[in-house]
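For this view, one protein chain was removed and the others were kept in their places.
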Amino acid sequence: MTALLTVNALSVHVDGAGAPLVDDVSFELGEGERLGVIGESGSGKSLTALAVLGLLAHPLRASGSIRLAADGGDVEVVGARQRRLDTVRGSTVGAVFQEPLASLDPLMRIGAQLAWPLRQHRGLRGDALRRAVLDALADVQLAEPERIARSFIHEVSGGQRQRVAIALALAARPRLLIADEPTTALDVTVQAGVLELIQSAVAERGMSLVFISHDLPVVAGIADRVVVMRAGRVVEAGETRQLLSAPREGYTRTLVAASRALDDLLPAAPLDGGRV
Amino acid sequence: MTAATPGEAQANAAPVVLAADRVSFSYGRGAEVLHDVSLALVPGESVGLVGESGAGKTSLLRLLLGLGAPTSGEIRFEGHALDRRDTRSMLAFRRAVQPVYQDPFSSLDPRMRVGDSVAEPLRSLGIAGGRTERAARVTELLESVGLPADAAERYPDAFSGGQRQRIAIARALAPEPRVILADEPVSALDTSVRMQVIELFQRLARERGIGLLLVSHDLTIVAALCRRIAVLEGGIIVEQGETRSVLTEPRHPYTRRLLDSVPRLP
């Protein structure tokens, strides 16, 4: 497996101030691989995602190395110029965040927002562009794509918003999707649908995925490998099953035990009895 | 599938403290957000109210807290219909029914010392009179939720989410309530802290015989804490009963869908 993303000794500091917020984080992501990053608030998991996207804003500063295998050769994200990053974001990396409202323009119709990356990266115009917009919306299993395309973002529900955000992230056909707590703000039943969508979209396109969450069961359901972060550091990393069945570090053990304890409260196979 | 009648809950030996009796509610002339909802709380028993956004959980909670009046039906407190204009009975009601909110960062006044926040119900409800008496009570309350006594002197920003939620619980306990209405009390907390706060609730309910209404979108939390469960969808209680039996043999399709949606560990 060739590495699509190689993070090496990544640290994130507040400019000119003491302890690092992300401290010596390294991991690798192969083509088509799905990596979960799990941690509680303040673990540095979201900062790591922002660093990979080259989106750290002043006074935050990354050091170390983040290499992305883009089409025209490897790109070093740390210290790269905005221009260079612009060519990578969208076409190589797409991102979905917790709050879709924050990543979508409230004053632009959804269709118009989607059209932009399709034009930019796929060179579509006119009818072809219009069709591509509707296809993109249909691809994220939004019923009535025409209506959604005409709507503003505040006119659709939370789950639909996140689907639109996913469509936007996928529009330029990136090879890597970074999803930072994409379902945390959603209702459970809506979350189930969005998780399924992310899973199938990634699988169909053969994309790689970095899925960031505080919720171990959610991560466990979607990732092949898991990186556990705490207080800016990687505590443990490994195959999901391995990590769940035999966590090595104390923190991971506590985390797995707490999640297991909550999970055990629900009947083991809730629907086997119900469905039949 | 049918909403349980209050009679079903009253079959318990303990007297009902707080109940919604066939309550419907709508904002202004808008559509009903609650329809014919009945629910009863007895001391020492925990009831989970489960539903997703827009199901009417928040509206029902407002009514049960006496912050609004139902469009039809009654909120009953100790057997009598709650009259929000009757100041004296409202005072008794406020002492007996206390809330705990979801967001531990918004539920404490950032400019008030923790001790003053915990003591606020005591002062507002005219309970513990003297300063020293109040301070002693605050210390005792903070200790009962597992916080050191010197926490009283500090401001909320010195505490983590889990600790703040403990403070909020201490405040709710201050007037020795008979019922606590908790609105998503652990959903803003990290997983490792969540379990500890759940255990705190369990212990309080058991030791102090407090009735708990736990409003949550999370079936797991309800399964952890509540003997009974009511499932709210679109303003209607679609299923209500013993948590164990509802979760193992859900009768309503919505309950089933909820259960099916919970992310599980492999």
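For clarity, chains are labelled A and B in written order, and residue numbers in each chain start from 1.
Rule of thumb we're sticking to: contacts are C-beta pairs under 8 Å (C-beta built on N, C-alpha and C of every residue); 3 or more make two chains touch, one makes a residue touch a chain.
One rule holds in what follows: contacts and distances are computed from a predicted model.
Remark: of the listed names "Oxidoreductase", "Cell shape-determining protein MreC", "ABC transporter permease" or "ATP synthase subunit b", the one matching the undisplayed chain in UniProt is "ABC transporter permease".
Residue B:E120 is the one among B:D83, B:E120 or B:E176 that touches the chain missing from this view.
Check B:V50, B:L108, B:V186 or B:V262 against the missing chain and you find that the one touching it is B:L108. Only one residue in the set B:P99, B:G115, B:G211 or B:P250 touches the chain that does not appear here, and it is B:P99. For the chain missing from the display, the contacting residue among B:A55, B:L82, B:L200 or B:V262 is B:L200, taking the whole complex into account. For subunit B, the residues touching the chain absent from view are 65-67, 90-91, 94-95, 97-99, 101-103, 106-112, 117, 120-121, 124-125, 146-147, 155, 157-163, 166, 168, 171-172, 174-175, 190, 192-193, 196, 199-200, 202-203.
The rule is simple: only the chains that are shown with their structure count from here on.
Subunit A and subunit B have Cα centroids separated by 34 Å. Subunit A contributes residues 40-41, 158, 187-192, 195, 214-218, 220-221, 240-241, 244, 254-255, 258-263, 265-267, 270-271, 273-274 to its touches with subunit B in the complex.
Against subunit A, in their complex, subunit B makes its touches with residues 52-53, 161, 190-192, 194-195, 217-221, 223-224, 247-250, 256-266.
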